[in-house]
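Note that one protein chain is taken out, while the other chains of the complex remain in position.
Chains: A and B, in written order; residue numbering restarts at 1 for each.
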Amino acid sequence: MATHDTNMRLKFPILAIALEILIIILYALFVVYDDGSPEHGHSSSSNHTEQNNVSLYPMFQDVHVMIFIGFGFLMTFLKRYSFSSVGFNLLLAGFGLQWGLLMQGIWHGVPIKVNISRMINADFSTATVLISFGAVLGKTSPVQLLIMTILEITTFAINEYVVVDIFEARDVGASMTIHAFGAYFGLSAARMLYRPGLRNGHEKEGSVYHSDVFAMIGTVFLWMFWPSFNSAIADPGKAQLTAITNTYFSLAACVLTAYAISSLVDHRGKLDMVHIQNATLAGGVAVGTCADMNIEPFGAMIIGSLAGIISTLGFKFLSPILASTLGIQDTCGVHNLHGMPGILGGVAGIVAVALGKANGSASYQLAALGSSLGFAVVGGAITGFLMRLPLWGQPPDQNCFDDAIYWEVPEEEEENEECLAHDHSKNKAEA
Amino acid sequence: MATHDTNMRLKFPILAIALEILIIILYALFVVYDDGSPEHGHSSSSNHTEQNNVSLYPMFQDVHVMIFIGFGFLMTFLKRYSFSSVGFNLLLAGFGLQWGLLMQGIWHGVPIKVNISRMINADFSTATVLISFGAVLGKTSPVQLLIMTILEITTFAINEYVVVDIFEARDVGASMTIHAFGAYFGLSAARMLYRPGLRNGHEKEGSVYHSDVFAMIGTVFLWMFWPSFNSAIADPGKAQLTAITNTYFSLAACVLTAYAISSLVDHRGKLDMVHIQNATLAGGVAVGTCADMNIEPFGAMIIGSLAGIISTLGFKFLSPILASTLGIQDTCGVHNLHGMPGILGGVAGIVAVALGKANGSASYQLAALGSSLGFAVVGGAITGFLMRLPLWGQPPDQNCFDDAIYWEVPEEEEENEECLAHDHSKNKAEA
Partner (left out) sequence: MATHDTNMRLKFPILAIALEILIIILYALFVVYDDGSPEHGHSSSSNHTEQNNVSLYPMFQDVHVMIFIGFGFLMTFLKRYSFSSVGFNLLLAGFGLQWGLLMQGIWHGVPIKVNISRMINADFSTATVLISFGAVLGKTSPVQLLIMTILEITTFAINEYVVVDIFEARDVGASMTIHAFGAYFGLSAARMLYRPGLRNGHEKEGSVYHSDVFAMIGTVFLWMFWPSFNSAIADPGKAQLTAITNTYFSLAACVLTAYAISSLVDHRGKLDMVHIQNATLAGGVAVGTCADMNIEPFGAMIIGSLAGIISTLGFKFLSPILASTLGIQDTCGVHNLHGMPGILGGVAGIVAVALGKANGSASYQLAALGSSLGFAVVGGAITGFLMRLPLWGQPPDQNCFDDAIYWEVPEEEEENEECLAHDHSKNKAEA
């Protein structure tokens, strides 16, 4: 296979090493263990004792699994991009958590004290990047993706400060600050990286049977551990239990509607793996802002049901329009899984606060949603513009969705070699 | 591929949506958050404080993984039914946990208070359905399966009430109430759905290399987390630790005997993936009833060893006989993994109680086993009879074990396309 001259020969390793050296210097200067003494300023973890921080560890690990297995395998659905999906996911999240802990901590004064809460938040910050990665999957080089990681996590930390510390808005499961933010950041970047040459698709932009099964590993781990995602930073006790319960029910309800609509919109009634892999998760996204509010189990189910419907309809009808009319080529359909359900979550939060289901201000909730969308669209556009600079080695259209440009890829399946060999030998015999 | 006119076009989506609407109405009427105040009547969770309920969360998540990854992937072994295995597993469990929480809670008065214990029990209730799903795997439509879910969980909740609240029998790991019940319910239904046309097998009723590896994901997650399954609802403290310990050792011992017998019964000594995927788990099933009893580690190992032997022999010798003489076509061999080991577990419980290893009544233990088998066989037969009604879109024999009847299935592997294309082009050249 003819391989394009990418940025992998020197730029990628030099950038990766340089970033790690930078990180080590910054950590040597600014990051210490949490010794349990009070921190300067506001900190969501200041009311945890050291023991409590260890008690959060199982929740941290659930979130960790979502980030590394969940997002990583969810994107393995492409027939020849599974190495990049799970591999770059590991790279970006491994770098992103180091960067995110710095960016999020810096607002609360130095030295930054590391504890389990901070590690959960660092994992959260990488989630925004992994969502955006889904929008540009298959069309961006590792160098471009590392640049996106730096810029997106920095922007995320600013927006999070605005939403949490200035507006004091509620968003325990981060429908707005992670999901809507990550989706529209990625879509905005994808718009800047529009490829007319892929208007009519690409032969490798599709799945094979077993790549779809790999993707279900990601789906199911995300689905199972989403209650941990939405409750990990909730106040201990009743609020945390409420967040677990609401997310559990929202996801369960979402499954039913996602399956129903997936079948309903196909003219033969067949289910579509793309919908099942993604839209079954929309309930977790959409209940995020309200997760720790007293919306009652049936309220969570209504939110989850709507999310499953909106998300599946988005995959079927909206994504093709976004691509053809707006030039937004959204590989994984993050608009349907994170974008619209994230906005639904933000709106549900406004309604719930307005109805008195929780303390808070409906107008500040609205401001938080606006801030998240604004930072996402502007930040994503600037980031996408910078990613377009030719020196980052963006792959040409014909090498998109193909691991072979970045990875040593093993020879084809043995059986098939035999098959071809058989064929070839016969060709010779006939010649 | 010519596709049969199934029930997927309208009946499936309408049923799924209608069920979710019904669920939401029932939850709005009857289900609230647990506020920690005492409940009416008997409840296994009434001695937990709110904090304790959150402390059960890691165990809940282990059980959750068993239900959604464990059962889901264990059934992906079929070469062309992996989408349905993991996908319908998600659908049935997602619906089943909502239905199960209602059915199990209704006995202890309304409003039903949701907490982690209840969520664990709701997950448990879905396990019965997923076991039965294994018996009819590949031969039933989603509409049939949703009907089975409703009826089986309802029957399960009645039997559980009889066993736990009336007989006050011990069954902490649910050898009787989940495993034996789920297996014989499914086998009874499978008998009603007997297909003479599949007497000589079906070309798609088998595995390919990588589908067997996918199935091992299910096996290993079930194997690892089974100590959580058997201890999740045990009394906190010593009983819970005993249940963990006994299950850990029973499973370890079971591995040795399952491997040994799998090799021994093959005339060349080769291991059979079907045995390894399933019989290594029989130790978890069989130690369930005794898990929190003082049977000592070596006692648990004896139970596990026997379970591994019985289960492997069942796969090798009994399943073919059940199919040929009784007309019970048990796709996953649930009789060998859940049926016989579940009965072994019930009998071990009778013996252990009779020997004074735990408080309880041997005769009530026997009654509990009888009740579980009775409800299973009768309930499964009635359910199977109802599932046979033509309006549920049961697939014709030739479409069994094939995702393509319910799912959009991607085109074949690229390499192979090339192979076929190569072939075809050559055909043309020759023509």
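Everything that follows uses one rule, which is that contacts are C-beta pairs under 8 Å (C-beta built on N, C-alpha and C of every residue); 3 or more make two chains touch, one makes a residue touch a chain.
Quantities reported herein were computed from a predicted structural model and do not represent experimental measurements.
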Given A:20, A:165 or A:203, the one touching the chain that is not displayed: A:20
Touching residue (missing chain; options A:226, A:315 or A:406): A:406
Footprint left on chain B by the chain that the document does not show: 58-59, 62, 79-80, 204, 206-210, 212-213, 216-217, 220-221, 223-225, 228, 236-238, 240-242, 244-245, 248-249, 251-253, 255-257, 259-261, 263-264, 266, 268-273, 276, 280, 294, 296-298, 301-302, 305, 412-413, 416, 419-420, 423, 427
Hidden partner interface residues of chain A, rising order: 3, 6-10, 12-14, 16-17, 19-20, 23-25, 27-28, 31-34, 50-51, 53-54, 57-58, 61, 64-65, 68-69, 72-73, 76, 80, 82-83, 86-87, 90-91, 94-95, 97-98, 114-116, 119, 142, 210-211, 214, 217, 406-416, 418-419, 422-423, 426
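Quick note on the criterion: only the chains that are shown with their structure count from here on.
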Whole-Å separation of chain centres (CA-atom averages), chain A against chain B: 32
